[in-house]
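Let me begin by handing over the structure; questions about it come next.
A single protein chain has been removed from this complex, and every other one stays in its place.
Here is subunit A:
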């Protein structure tokens, strides 16, 4: 399954300092794209990640109340909801994109949530492949 299973993580540049190496234990490809603020992540960015081969997209922003731009991560959550609706309309499980609020400047929290999301998506993938 290595290199055949890609997860793209779209995140605020300032929530954490995690790198791909921190997620090296996960099989497959982990793509991390950073933005000046998670509020800058658009629905189009999420859809494009899927078009570029991602099997799932994790959006990560600062915990509520800690966003440097006040409401950036809350905007990101709205965009994730918008993307879920579109994915559902075109036949992709909406669970393949999720918003995560992560502790600001805590890479550990980010890595933990990324690994948990990976496991959830892996289950979805295995279920799909078994059908």
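General observations
One rule holds for everything that comes next: a contact is a pair of C-beta atoms (placed from the backbone, for glycine too) under 8 Å apart; a residue touches a chain by one contact, two chains touch by 3 or more; residues count from 1.
We adopt the following convention: contacts and distances are computed from a predicted model.
UniProt lists the omitted chain of the complex under the protein name "Zinc-finger protein" (options: "Electron transfer flavoprotein subunit alpha/FixB family protein", "Zinc-finger protein", "Cytochrome c3 family protein" or "propanoyl-CoA C-acyltransferase"). Only one of A:50, A:100 or A:118 touches the chain withheld from this view, namely A:50.
Note that of A:42, A:112 or A:125, the residue touching the chain absent from this view is A:42. As for the chain not pictured, it touches subunit A at residues 42-44, 47-48, 50-51, 82, 86, 89-92.
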